[in-house]
Every structure is written in C-alpha cells, then in structure tokens.
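Contents: one structure, followed by commentary.
Missing here is one protein chain; the remaining ones are kept as they sit in the complex.
The block that comes next holds chain A.
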Amino acid sequence: MTSDLMEVDSAPQTEVKTDSESTVDKVLHLLQDVSKTTTTLDSRFVWKSLRELSTLRSSLEKEDLAVLVNLLYPESSTFKVPLLKFINNNQKSKVDNAEEQRQQYPAAFYQLTGGNSVDVSGEVNSFLHLLVQLYLLDSNQVDHLKVFNLQVVIPKVLNFYNNRTLDLINAKLWFYICRAHELRGDAFDTSIRSEMVKFLKTATLKHDNETRAMLITFILRSFLQTGEVDAAADFIGKVEFPGSNDVSSPLEARYYFYLSKLSAIQLDYSTANEYVIAAIRKAPNTKKCIGFLQQANKLHCAIELLMGDIPELSFFKQKNMERSLLPYYHLSKAVKLGDLNKFTSAISTYKKELVHDGNYQLCVRLRSSVIKTGIRIISLTYKKISLKDICLKLRLDSEQTVEYMVSRAIRDGVIEAKINHEEGYIESSELLNVYATQQPQQLFDERIRFVNQLHDECVKAMRYPEDGNKDKNKSADHDQLDEMIDISDLDEDDLGDFY
C-alpha cells in the first residue's frame, strides 16, 4: 500500500483515471479498517485509519468523493443528498452497477435503521463526512464548509449517533468545524462556542475523552482569542481535562500551550513556564507541527524573559526557528544589555509581529525587567557604586528614581545589596556561596523527581498484549498496531493546520 501511494504522489497529473480509481480504492480500504471497529468495538482501528488519512488527504478530489458517496450510500439514505450537494452541487454522476458493488461490501458497512431499511453504519458515515470536510477545507471553500458544518455535521451526524466507537472521529469533526469558523474570521462571533459547550456536556457524560479534550482546548482557544481571560480562567477551574492516558499527546500539547498563555497573562509566570515546557515536550517533532512549535517557543521566550532569565543563544538557533524567533532575539538582547532605548526600539519595530503572535501585552511588561537586569549587571560588576553613576549608566531621569528602582530590585531579590542614603551609594552584600545553601539539593531533588515521574509515565503508557487464546492472524495485526502506538502522534497535521 505504501509503494502504491508513492507512485500516486509522484505522478498525479499523468494518470488521472487510474489515480482517481486508486484513491477511491484506498478510501474503501480505510473504511474496511474503520468498519472493523464496528464489529470488534476496538477503537484502535479507527485510530489507525485516521493516521493514514493524513497521507491520503492531498489526493482527495471532487470526483472521488462523489463516486464514493454514490457507491456507498443506498438510494434511500437520508445522508446521500446533502453530502452530494456539498461535494458537487448534486450534479449527476451516477455510478453504474452501484447496487451490485454495494452487495460486495462487508456487512459491517451497513446497519439496519428503523423501518427495515438499510443505511451506512455510523462509523463509515462519520468518516465520510470527515472526508468531505477535508476536501472542502483543502479546496478553500471555507464558506461552504461552514454551512456544511452547521447544516449537516452538527445536527445530523454529531447529534445523531451515540456510539462509543465514534469518539475519535467526532473529535476530528469538531476540529474542522472550529477551524472553518476561525478561517471565516468570526473570532468574535461566539455562537459556535455555546454549541461546543453543549456538546462538551454530552461528551463528558459519555466519557468521550478525545472529544472532550478537543472541545475544552477549543473553548479555551476561543476565549483567549476574544481576550476574555477571566472567563477562560473560570472555565478551566470548572472543567477537568482528561488524564494523559486517555487523549492523544498533540491535544495535550495544545491544551498546555493555552494554559501557559492564560497563566502568563495572569502574571503567574512560573506556572506558565511549566506549562509551556510541557507543551513543547508533548508536541510531536515532525515537519507538520513546526508552526505550533514556533509559536510555543515564542511564548516560552517571552515567559523566560519575564521571569528574569535570558534564553541561551542556541535557543534562537534552533532548526526552522531562527527567522520566526528574530523579534524575540532582539528583545532578549535588549533585556540582556539592560538597555532601555534598544528595548523601546525593538518593541516598536516588531510591534506588528508581536501583536500577531498575541504576545504584545506580555512583551510590553518586559520594560521593568530591562531596568532590573541593568541594575543587576551593575551590582555584579561593582562592589560599591554611587546612585548618580547608575543614573548615568541607565539613562534614567533622577537619582531618586534610581533609588526607588534599586530598592525595588532588592525587594524582588534581583540583587543582594544595601543602600546608604546619606552618602548616596549602594553596596553589594557578600556574595553567598551557592553550595552552602540548600539550592543545589533542591535542584537535585527536582531532577530526580522528574526522572522518576518520567519512568512512571512510561510504564503506564506501555501496552501489554492481552493473554492467550487468540488466533495468529489477529495477534500479528495487533503487533503492527502496537508499533504504531509507540510513535503516537495521531493528529500532528492538526497542529500544522493551525499556524
């Protein structure tokens, strides 16, 4: 199958006919996997197909989808007409022998509905809707996609089924609903939010962890986009994010990213720092999520600076990051030198980028750090220095201001010094020997704890084969799945879609 794909990718134009056929075949193949879930109730088959979907995504065409829908859905199906309407406006693209072909598909594709009529099963149906969403998004029909979501996906698919096996697909469907909403530029139109909250309630009751996590992340995102920080904080206080064993790690990464942003805005920098590090660690390190990583690293940099740390030079030289981190590089440089003029000019030069990243308000707060670092550098260099000299070095307006700032820096623990007011100088206290304090031990303890935690999490994350009596064929299949779970980066393309 993989080799098949390669061929398609390299020569898509030349063999349109075979290409389109093979896409249909491939989708059918995926659907077979999906329908295995219907029979075995093991959601890993859906999970596997969703993974493979990302490679197939680029080759989805209008005709393929039309053929697929015509093939799969019986004439009596209520889903058929709306689907076709959004794919190609109901143009007649009848497939011959559809009826006979349908007979050949596995029974698991279909289910009996109320009045003895047959319709496609929930899994297959949801999956096809997801395909249509992808197609509409990739072909830039965002308006269309939005209408499709509001008219078809939410009322007729998401609210219709109640199968536990659909969780993963539902999460994906929601992802593209929100994506379309945002692309339309209606960030302040919060109608979709109430819909999400409603569905979150259902998902929580059903223990549908993946969808729950997806919705929590998106509601948080939408709050942050409209700047309703208090509301976001309240929301986070009320909901419980599913544990790390129940959701895919990219989702967790995104969740931590937003949490970090929230804490940073609320001036809780150390918590924000923990979250953003967690986000960067959890994010899969693949090409598709570079955008996310860039964004996370920008936030990380801003938070570090706010905490009074200067990121190392190698931080800015990371692969694929250099250019996007440039504004932050200049900011850090100004902070490091303690040069207010440089800082002001850096802020005004890069205002546009910073606003775009949503970090502008955070960076403006850095002004006080610039002064503090300036004072710190001076206090490290001189044992004793007059206030007037500091005033000149930092280009501040009066000695009294300097005195206030120095005393503030002392209170914040930036420097260890005492001011002698009568003679107008500051004198650094004796430098403490770090190894005489508890600090090394604390750090040591922190690291050991982290390693232990890592170990525990690894043990928990491992998947053990179920015992005994299984036929060989099946266990081989399982092995293959296990391998893939190890890589565990299900929707990396989601992260890629975002930035």
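Keep this in mind: a residue touches a chain if its C-beta (ideal position, glycine included) is under 8 Å from a C-beta of that chain, and two chains touch if they have at least 3 such contacts; residues count from 1.
In this section, contacts and distances are computed from a predicted model.
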item	value
"RING-type E3 ubiquitin transferase", "KLTH0G00462p", "ATP synthase subunit epsilon, mitochondrial" or "Pre-rRNA-processing protein" - which is the UniProt name of the missing chain	"KLTH0G00462p"
Which residue of A:88, A:141, A:271 or A:401 touches the chain not shown here	A:401
Residue, one of A:66, A:120 or A:265, that touches the chain absent here	A:265
Identified contact with the non-displayed chain, of A:276, A:371 or A:391	A:371
Contact set of chain A toward the excluded chain (per top definition)	188, 225-230, 233, 265-267, 360-361, 365, 367-368, 371, 397-398, 400-401, 403-411, 417-422, 438, 441, 445, 448, 452, 455
